[in-house]
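These notes concern the structure reproduced below.
Now for chain A:
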Amino acid sequence: MANKLSIRLSGTGGQGIILGGIILAEAAILDGKEVVQTQSYGPEARGGASKAEVIISDETIKYPKVTTPEYLLLMSQEAARIYASNIKEDGLIVVDNSIVPELPQVKAKIVKVPVSQLAREEIGNELTANILAVGALASAGNIVSLESLEKAVALRLPKVAELNIKALKLGWDWGQKRD
Partner candidate 1 sequence: MLIDVENLMRSHRLPHIWCPGCGNGIIMKAILEGIRESNLDLDKTVIVSGIGCSSRATGYLNFDTIHTTHGRAIAFATGVKLAKPELNVFVITGDGDGAAIGGNHLIHAARRNIDLNVILFNNNIYGMTGGQYSPLTPHGKFATTSPYGNMERSFDICNLVQAAGATYVARGTAFHTKMLIDLIKNAISNKGFSFVEAVTMCPISYGRRNKMGNAPDMLKWQRDNAVNVKAAQKMEPEKLAGKIIIGELHKETAPEYTELYEQLIARFRKGAEGDGQ
Partner candidate 2 sequence: MGEVNKETKKYTVEVKQQWCKSCGICYALCPKGVLIKDQLGKAVVKDPALCIGCRICEEHCPDYCIKIGGEEK
Partner candidate 3 sequence: MRKAQLLQGNQACAMAAIDAGVRFYAGYPITPSTEIAEFMAENLPKVGGKFIQMEDEIAGMAAILGAALTGVKAITATSGPGFSLKQENIGFAAMTEIPCVIVNVQRLGPSTGGPTAPAQGDVMQARWGTHGDHPVIALSPASVLESYDITVQAINFSEKFRVPVIVLLDEVIGHMREKVILPSPEELTLIERKRTNLPPAEYKPYEADSTRIPAIADFGTGYRWHVTGLFHDENGNPSGKADTIHKQATRLLTKLDPYLEEITLYKSYCTEDADYLLISFGCTARSAAEAVDMARSKGYKVGLLQLQTIWPFPEQLVKEFCTGKKAVIVPELNAGQLRGEVQKVITNQTLSGVNKINGDLITPEEIVMKIKEVAGQC
C-alpha cells in the first residue's frame, strides 16, 4: 500500500471542520492524488462533536473509512477526549492549544498551534480558524501542497478567498515550526 495517508479532523459543530476536510481533499485532487472524504452526520454534525476524515493515496482507495489515522486535528477539548488516543504511534497531532489546554499522553508527535487565537487576533475573524488549522496540519504533515490548498480555498470560498488564504498561509507557517 504505497503512500496512503489517513487524516481525521475533529472539533465542534459550527467550526467548519467538514469544510476543512473537503478543502483538504480537493487540494489532494489538485496534487493528482486519489481521495475519499467521509464525515459524521446527524445531530453530531449540528452541535457537539464534529468529525471529518480524509484518505489520500496514489492508488484507488478501497475501504473508505479511517480507523486509526496518521494525522489528527483536534479543535475542541471534547474532540481531544474522544479522539486523541486513537492515533498511529508515529502519527502527528495538530492541536488548537488556545482552546484545548489538556491532552492525554500519546506517543504521536504533537504540534501546538493557537489556531482560534491566531484567527481572531491575527486574521481578525475567528471563522477562518478551520482553514488556518488545515494549513497548519497540511504543512506539519507534508500532506498536500500549499499551492493546491490555495486553489481549493479559492474554489470553495470565492467570496472570502483573500482572508482565508491569509489564514491558510499563517497556519502553514506555524505548521513549519518545529519545537
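Everything that follows uses one rule, which is that contacts are C-beta pairs under 8 Å (C-beta built on N, C-alpha and C of every residue); 3 or more make two chains touch, one makes a residue touch a chain; residues count from 1.
Per the selection procedure, all candidates are chains of the complex that A comes from, given by their letters.
Worth saying up front: this structure is predicted, and the values here are computed from it rather than measured.
Set chain A beside the options 1, 2 or 3, and in this complex the one it touches turns out to be 3. By the touch rule above, chain A contacts candidate 3 in their complex via residues 1, 22, 25-26, 28-29, 33-42, 61-65, 67.
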